[in-house]
Structures are given as C-alpha cells and as structure tokens.
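Take a look at subunit A:
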Amino acid sequence: MEKLNPQGIVDSFKKALGGGFINGEVYEREVAVKKNRFRRIWIFVKREAFHEAVQHLCRIQEYPHLVIISSSDLGSDVELIYHFTIYYGNHLEEISVGIRITLDKKDLKIPTITDIIPGAIFTERETQEMMGVEVTDIPDGRRLFLEGDLPENIHPWRKDDKKLEKYLRVLPGRKPKGKE
Partner candidate 1 sequence: MNLLGDNVLLNAIVIIIGSGIVVVIGTIFGMLYRGIDRKLVAHMQGRVGPPIVQPFRDMQKLLMKESIIPRGAISWLFTAAPFLAIISTSVLLLYIPLFGQPSLLGSYGDVILVLYLLIVPSLAFVVGGFASSSPYATVGSQREMIIMMSYELPLAVVVLTIAWKISQVTTANPFLMNTIASYPIWNLVGPVGIAGVILMLLALVVVTIGEAAKVPFDIAEAETEIAGGLLVEYSGRNLLLFYLADVVKAFAMVALMVALFIPYNLSPYIGVQAAFPAGIIDALFFLVKVFVIMFFSVTLIRAGMARFKITQASAVYVIAMTAIALVGMLLIWIDSMI
Partner candidate 2 sequence: MAVNNTEKTTYTIPVGPIHPALKEPIQLDLEIDGEQVVDVDIHLGQVHRSIEWLGMNRNNPVQSIYLAERICGICNVCHPFCLVLAVEQAADIVVPERAEYIRVIAAEMERIHSHILWAGVAAHEIGFDTVFYLTWRVREEIMDMIEYVFGNRITKAIYQFGGVRRDITEEQIPRLKQGLDYYKSIFEQLRRIFLEDETVKMRCRNVGILPYEDAMKLVTVGPTVRASGVPKDVRQDQAYSAYADLDIKAITPDVVTGTVVGDVYDRIIVRLLEVAQSIEIIEDCIKNMPEGPILTEPKMPRLLKLLTDAEGEGVGRVEAPRGEDIHYVRMEAGVSTLSTWKVRAPTYINLVAVPTILKGMQIADVPIAFASIDPCMSCTNRAIITDKATGKKSVVDYETMHRLSVQKTKELQR
C-alpha cells in the first residue's frame, strides 16, 4: 500500500472498520527553527473492531512499530491507548497512530494482539497486572514486574484502589500523613 497522508489514513480506517470506528483526529505541530511538521493520529475504536483495526494497520505498513500500551483510570471506565508508529525509516516521515479503546470497569477484557505482533507480550502482561485489564488468550499471562509476595488483587495504577496505602512505608521521624 503506497504512502498515505494522515487524513488518508483516518479515512482508510473509517472505511475498513465501518461501525466499530468512532472518531479519528489528526494533530500537527511545528518543531524547532525550521518549523518541520510533527504529526500524530488518534483513532477511537470500539472493542469489537479493535483486533480488525490492528490488522488494518498491518496492511498499511507490514510491521508497524508498537511502542507501548498506556492505560489510564477515568473513574468509571479505563482507557487503553495502543501507541503505534508507521512509515519509520526516513527523515521526518514517521506518523504515530494511537488506537484508543475505553473499557467499562465492570468488564475489563481486551483481545490479545501477540498473534499479529509477538513483541506486544511484555506490555500486555504489564497492563494486565497494573490495571487489572484481562487480556484474553494471552500466551503467557504471568505477572511481569510484581512477582513475589504482592497479593494478586492489587492493581497499582487504579485510582480507586486504596489497598495500597497499607504498604506505604512512612518516612522515619515523620508522622504518617493522611490519605495521600
């Protein structure tokens, strides 16, 4: 598939995903003295169309570069952002594509993408243990960072998870402050 400009990519996503596609945003910014362009696309997707969106991205570029999955706790639901970049390899051509999915806190499930991009295993394991999002049929679901003796049900990135205060070490010589 030949190179598309950012708006072209958003349209191709809309065509490919149909109902699953919620919204697409293009963000451009000038950088440094020569004012070169810095471009990023946000694609908002429903969970059902998510796996198809990643496959579509692989059609645009054979091996997209998955950077990380960042997850943020928005109170009643959790938003996962899959940061990809495509067209890397030559000067000022790269476009970063962020696929965003909002999951309700009651059923936190997302299909795995390790079948398409094997390198995603670590970041999926971390999202699973840190945010409590269950990644369905993940090849190796063990915990990544929090091995050992931390109880299973603690998810540090959750805002509502106050079980953590108990583990806080209060600085010696200072009275423990109120709930942080």
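Here is the rule we use: a contact is a pair of C-beta atoms (placed from the backbone, for glycine too) under 8 Å apart; a residue touches a chain by one contact, two chains touch by 3 or more; residues count from 1.
Regarding candidate selection, all candidates are chains of the complex that A comes from, given by their letters.
These numbers come from a predicted model, not from an experiment.
Pick the candidate that touches subunit A in this complex from 1 or 2.
2
In the complex formed with candidate 2, which residues of subunit A make contact?
29, 31-34, 36, 38, 40, 62-63, 65-68, 70-73, 81, 83, 85, 87-94, 96, 98, 117-123, 130, 143-151, 154, 156-157, 164, 166-170, 172, 176, 180
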